[in-house]
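With one protein chain withheld, the remaining protein chains of the complex are depicted in position.
Chain lettering (A, B, C, D and E) follows the sequence in which the chains are written, and residue indices restart at 1 in each chain.
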Amino acid sequence: MSGFTHFDAAGRAAMVDVSEKAETARVAVARGRVVMAPETLARILEGQMGKGDVLGVARLAGIMGSKRTSDLIPLCHPLMLSKVTVDFTPEPPDAIAIEALVKVSGKTGVEMEALTAVTVAALTIYDMCKAIDRSMRIEDVRLVLKDGGKSGRYEGA
Amino acid sequence: MSGFTHFDAAGRAAMVDVSEKAETARVAVARGRVVMAPETLARILEGQMGKGDVLGVARLAGIMGSKRTSDLIPLCHPLMLSKVTVDFTPEPPDAIAIEALVKVSGKTGVEMEALTAVTVAALTIYDMCKAIDRSMRIEDVRLVLKDGGKSGRYEGA
Amino acid sequence: MSGFTHFDAAGRAAMVDVSEKAETARVAVARGRVVMAPETLARILEGQMGKGDVLGVARLAGIMGSKRTSDLIPLCHPLMLSKVTVDFTPEPPDAIAIEALVKVSGKTGVEMEALTAVTVAALTIYDMCKAIDRSMRIEDVRLVLKDGGKSGRYEGA
Amino acid sequence: MSGFTHFDAAGRAAMVDVSEKAETARVAVARGRVVMAPETLARILEGQMGKGDVLGVARLAGIMGSKRTSDLIPLCHPLMLSKVTVDFTPEPPDAIAIEALVKVSGKTGVEMEALTAVTVAALTIYDMCKAIDRSMRIEDVRLVLKDGGKSGRYEGA
Amino acid sequence: MSGFTHFDAAGRAAMVDVSEKAETARVAVARGRVVMAPETLARILEGQMGKGDVLGVARLAGIMGSKRTSDLIPLCHPLMLSKVTVDFTPEPPDAIAIEALVKVSGKTGVEMEALTAVTVAALTIYDMCKAIDRSMRIEDVRLVLKDGGKSGRYEGA
Partner (left out) sequence: MSGFTHFDAAGRAAMVDVSEKAETARVAVARGRVVMAPETLARILEGQMGKGDVLGVARLAGIMGSKRTSDLIPLCHPLMLSKVTVDFTPEPPDAIAIEALVKVSGKTGVEMEALTAVTVAALTIYDMCKAIDRSMRIEDVRLVLKDGGKSGRYEGA
């Protein structure tokens, strides 16, 4: 057996059956970082002071992106998200950390929604800043918390 | 001045005016990596042999995702992409490298489309394998080539 | 405190947490008007008789638009709407009134879905008639009824 | 004849043929207003000072909404917008004016894209403020400028 | 009376009210066929052996398409699908049969989601093979099973 839940015994992809799973409160937290030139970080942080709010745009993009997860990821179930937040922490001299938290009351978890929120927010930071720094990198996108549902709590680094 | 092209002089976000830009042939290449447990990589590579083709699903998701870029990234212009490819290279013992190439004949570049293809492909690998490995990480997502248009050729690491 | 529920204490936008809210039957009714030249109204009403049903197209667009609300409004929760109707009342000599009713069994209200249905229907009337009357105006779009949920019943003018 | 361009001689809806139209530079400007309680306006303007930027969110929503116009309005042609801006002007004591400008190089005009940007921005203001003021109204949504293309320049009030 | 549930007594289209319906386990199975030249079928089946997996692409497209049903079919309710599978059976010498199964726990059935999965999978087979066979036909798309909900079980041919 392959252990992959998204394939059947013959190796065919499927949206797996969650009909029998209980509808429970679920939460997931994902994190990532955008690494950039120190000058780029400085300009973004100036923007926070009122002119050109890169992170405000990226936050919205991340929230909206999480709502599109089941459109983007082929075998994800559609879910009615009950909470999405995206936050940023500068990591001087050259990075911004991104954290997304997603909650749902549903039959399946929201790891992908949290990871999608982080990556869309990161891509938006890239888009907003690419005219001044094409060498930015998206790093360390990972799940740091998942709770609720049969498989129980997971905590990552 | 902030140097950010997506804000006007008052710091207001806008989809910038590309009306006067020439419609030229443009290309962008982006890369990234999914780092995972060696056992996870082994199972994915077995799947390539016929049962449970994780990378085939991720490739399609990346290609389809690149077509949704202007829906996801708030200030991106809609573009009629003329080519999208997504390819994978195993990096034993514990990673898969992803490369996306996007072409367009248009007034603006396709960096974001290439980066979006890479990240959606990476997220899909995560989704397909998360039941066996929740600790996977998306790393090193960056632009490696951009050509065409006024700002000329860029080559990244 | 700002009183805005869509911002946290630091002023950051978020899709607010409705996890703990009860799933109750909710309804919202919104209204608006498209004001136009009397000749334009006359032609639309002729269409009702069989040739060129402007309002039939606008009704469908409004219903379909209400299903896209959470795609359009950044901080709206996705909802599984259980009923949507859009209706029109001519207001001779120069206007058409639009009313949308939306129902859901969910954790949050459907005011935005009803308002979106009205505005998309109004925009569609504009689109269908713009070749004969560019000076049409969308007016008086407002919530007239909301019921269900903790905040109780609201009735507007 | 009905004069409606979106219906054929038998009254059937169609996406009209623009194949033979020239690809020209086109622009459209639309405006509208959200009328609210003076207290609501005051709070929105305070937010501009740094906590809870309602208009920043509404601006992005309007820009993103304009890119979805052909998804929302049944007979609109898809277009590759080359510029979109959305701006706000407070009209004390009780209103905010919205103006959207859209440009394209294409075979058909962008009136609907400008009007959609205004209405989605207006709906977003409503959504952000509805917890404190359910009686807000969207008013005076209309086209104020259209230029480019065969039908020539239009200026509205 | 017309008997059409999607129109009211005046013949106006509406998304019908399912508020009062019970949320029950529902399933639907739809089938269809793509008829093609024997040579085309032979090439598709070769692809199954490892190079150019037409049916793998079509399967994903069908699954993803079923998630878009309420975007495509004007009066369909949005639903949170809990399972979607799409499978193919070669019918030598000249056809491929498609079967889609969809499950939901909801207030309305998933017949349209199953039929949409079949047709999108069929269209994708056409797209993948059209360079070698433009004369393919989609045939026999029908509902073969529906269960759950008030109207009870239906079995088709």
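Everything below uses one rule, namely that a contact is a pair of C-beta atoms (placed from the backbone, for glycine too) under 8 Å apart; a residue touches a chain by one contact, two chains touch by 3 or more.
Fair warning: this is a prediction, and the values are worked out from it, not measured in the lab.
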Neighbouring shown chains of the undisplayed chain, as defined at the top: B, C, D, E
Chain not shown, touching residues in chain E: 2-7, 10-11, 13, 32, 43, 46-47, 50-54, 57, 60-61, 64-65, 68, 71-76, 111-112, 115-116, 119-120, 122-124, 126-132, 134-143, 146, 154, 156-157
Touching residues on chain D - with respect to the absent chain: 8, 12-19, 70-71, 74-75, 77-80, 106-107
Interface with the unshown chain - residue positions in chain C: 50, 53, 56-57, 60, 64
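Keep in mind that, in the parts below, only the chains that are shown with their structure count from here on.
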Centroid comparison with chain E (C-alpha atoms), farthest chain: D
Recurring contact interface, reference C-E, options B-E, A-E or A-B [over half identical by residue number]: A-E
Centroid spacing, where centroids are CA-atom means, of chain A and chain D in whole angstrom: 30
Whole-Å separation of chain centres (CA-atom averages), chain D against chain E: 36
For chain A, residues that touch 2 or more chains besides their own: 13, 50, 53, 56-57, 60, 64, 68, 71, 74-75, 78-80
Chain contact topology (line, ring, star, complete or other): other
Chains that touch, pairwise: A-B, A-C, A-D, A-E, B-D, B-E, C-D, C-E
